[in-house]
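Take a look at the structure below.
The complex appears here minus one protein chain, its other protein chains still in place.
Order of writing sets the labels: A and B. Residues in every chain begin at 1.
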Amino acid sequence: MSRNTLLWILGIAGTLLATAVAVAWMTVGGDRGILLPGKTTDAHHQIELACETCHAAGAFANAKKAEKALNKACRGCHEAELKAAKDSHPPGKFRNPRMAAYWEKLDARLCTACHVEHRPETTRTSAVTTPTDFCVACHSEEEQDVRVNRPSHASLAFDTCASSGCHNYHDNQALYADFLVRHADQPWLAPVPMHRFSAQAQTRTFRTEAAPGRGDAVAPESALRDPAILDAWAGSGHAAAGENCAACHAPAAAKRAGLAEIEAQWVEAPDMAVCEDCHRWQTKTFARGRHGMRQHPRVSKPRNPRRRLAALGLGGWLPEAAVARFTDPAPPRRMTVGEARLPMHAETAHLSLHCGSCHRPHAVDTEAAAVEACASCHNDPHTQAYFGSPHHALWEAEVAGEAEPGTGVSCATCHLEKVERRGNIAVNHNQNDLLRPNSKMIRPVCLDCHGLGFSLDALADPGLIARNFKGKPEIQVESMAWAIRRTVEKPEEEGAGSRVQSPWRNSP
Amino acid sequence: MTQNPAPTLAEDVVLLLLDDQSGTLLPVQEAAFKCALAGATLMDLAFAYRIDTDLHSLMVSDRTPVGDPMLDRILKRISNHPEVSNAHAWVEILSSEEAGIIREQALARLVEHGVLQRHRKLPGLFRAHRYTRVDGAVERELKGHIRDILHSDDIPDPRDVALICLVDACNILADIFPREEIEQVAPRIEQFHRMDLIGHEVTGTIDEARRAIVLAVRTRAARFGKWLAALSLGGGLAAVATLLVPRIPMPDRFGPGLFELLWSDETWQQWSGYTLLGLSLAGLLVALLMKTPLLVRRKSHDWWPLMHVGFGAGCVLALFAHTGFRFGINLNAALMWNYLALLIFGALVGISMRRTAWPPVNAALNRLRRFSIKAHLLALLPLPALLILHLLIVYLY
Partner (left out) sequence: MNRNLFRQTGITCCVVVALAGTGSAAGEGVPYRQVADMLYTVVSADREVYTHMVVQRLVEDQQVISASEHFEDDAALPLPAQMFRFGAEKVEEQTEDFSYALLSLWPINKQNGPATELEREGLERVAENPEENFYGEEELAGQRYFAAVYPDIAVAEACASCHNNHKDSPRTDIEVGDVLGGVVIRLPML
């Protein structure tokens, strides 16, 4: 056989084989990492190999159907958040056919008009893939020309709409004109700065009369050796609520309380599922956030190669060993610190994220979970700068008992939303609800202690954020002044000004 | 030459280019080979005193058939077209319209005379046949004979001089003999070109005809090679630029900018992608047809290498339109590297076809060409699989 013939045979066989293997990866199962067409955005990289989560239209679906499926996937996880944010541009607003002319410019009926996945090059902050001046699409012509409708905006460029702390595409709850006017006269710091919900959460009392002592712990002998653990438990909310060791370590036997049975079912390191039994909402919100999203119910499960083979008419056709090769790599159910893209402490890379990562199982004090737990992994300038910041000083005072509950500001104060649920304060473990754009924090957090004007300025100053609010804002967001001029003072006097020196510089 | 079993010059050219090991013709530049065959035929007619040519004109001096069907056919053709009246024009016509037939007939005659033996190649995708020498049946080894002439100081036979001058004019001498040898005998070849053979065995007319034909062959071969090399160089440089030039950034301005449409609009991406695929397939098709015996007789055959390189250069442009110097990651990156390797090695093949006045450079180009052809073919191996996957991903997800 000549060399040419050999090459032909080799080429054709190789092509067929490689294609078959890759098609099997795509349709049956297997590691699809090399098929990723581009770096996945932000937190989505955690679920990037669960392709079917978003690509749900099925093989050879037409473009329209595929797009529809993608957008449905976006809404599946993000719709509640957008609803809560009183989305200023909900897709429903653009479905009326009268908006047809706008569909050509920027089809706001689709999430994917602005958020395209796997496009790292054009992915800007908040996973936006349209140029930053995208507002120009609909707000720059004829009656809709904002430069004509708002004299103050006459000389503004469209790339500053969403980047100056004035507007967001979705969430404008703390930015709309009447809100700005209403909160115009607030001092930079409230007379009694205190985060309401944190205060309520800190001041709740346990029914101490019912709380057991360390001697009341019911557990196998071997588990009772560490007095520190027993003390921690005895002082915890778990003990106060009457939950003994078995509640977590042998939940099925807990109610019957027979020691022998508890010993028989004893689990040394209980799984997260045990926490979930009681802390349902917390676990649910944890799975919606960046720490636990791999457990989100909408993330597609690993594919079943047997079922898929059967669907292709190849069921029972391939030997077990071959099927094993075409099985999705079991994704780690929990994200590890090492997989994170944000700067983290290298030595924590192996740790995975679950309830116990932040909450000490026996002490269950939320103090450690509010600062120490975060800083034990996160290692970015903002986190580093927290220690020694005014917020940190307040937190230390509160923890030391020198200041009122709710006066301290921890990581969790700003990034883990506290909400009132059935009369209790509960922590929403989806940090994404209170993260970006950072103006999301204004109403539920900042305004409890600070004035709106100061909050806007502070959040628009990236340097100040990196310093974790050591010092005063260097820039001033003019939206409030313009809103006042437009509504309260004479509209004719309204006009664009340039960025001016911050008034907060000389405040106490 | 009626009863004479002596080979025609075209047969000699074919014999010289036959690779003893593979039994196929050496992969020389197709156009050059054809020029050599056209020149050889004209030369045979001149030696048979049928045509009379100098630097300005070519005329039929005697219409009587030579006895060789091939030569007679060409002679008839030339006499039927007195308006085509110089060697340049006839080299062009014969190389593009008759060369394939001349080659096949030369091979057939060599088999007929028992010089070569024909073997059918089994899979037969590139060339249908393989030829080997019939041992002992040929009285002399042509290559050895030429070698002897080149190395000795004897006065050579005018036919041998004509043959050497012809293949040298087509720049395929370096494909036949090793580099060192060519360097060594370069002055002797030079001497052959200038050699005045009048008074030896032939008349001055024949000597003049030889010069005119060699000049026409040289001009024709070089003109074609120039285009090929220039196009290859252009395409190759553009492909290398893809490697070196940083990707063109996407503008941060809303609106239907060309770059944005090109590199992020899915419809445009499909257009550029399928254009690229179409050009690639066209290039591949031309390459396959070039090597398929069925189509060898087509008259436009010698333009096909140029077409192949043209499609290649088109691919570079389409690749730019499709990617904007972006490599992507994972499978896309692999595809991009693979495709660029194919383009760059292909361009190197085209560039290395060029012959210069300096034999050492020619020899280096020759080695480069042999290497590039292999690399070009190797780069082609994984490409179909990568392309299929690249397309499937779009439709399965």
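The working rule: contacts are C-beta pairs under 8 Å (C-beta built on N, C-alpha and C of every residue); 3 or more make two chains touch, one makes a residue touch a chain.
Only a predicted model underlies this, so the values are computations on that prediction, with no experimental measurement involved.
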Visible contact partners (per top-of-document touch definition) of the missing chain: A
Option touching the unshown chain, where A:R3, A:K93 or A:R280 are the choices: A:K93
Residue among A:E143, A:E221, A:E268 or A:E320 touching the omitted chain: A:E143
Those residues of chain A which, in the complete complex, touch the missing chain: 86, 90, 92-93, 95-103, 143-144, 149, 176-179, 486-487, 491
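Here, only the chains that are shown with their structure count from here on.
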Chain A and chain B, separation of their C-alpha mean positions in angstrom: 64
Contact footprint of chain B on chain A as seen in their complex: 1-2, 4-5, 7-8, 10-11, 14-15, 18-19, 22-23, 26-27, 33-39, 51, 55, 59-60, 63, 66, 106, 116, 119, 121-122, 129-134, 136-137, 158-159
Residues of chain B touching chain A in the complex: 22, 121-123, 125-126, 247, 249-255, 264, 266, 326, 328-332, 334, 377, 380-382, 384-386, 388-389, 392-393, 395-397
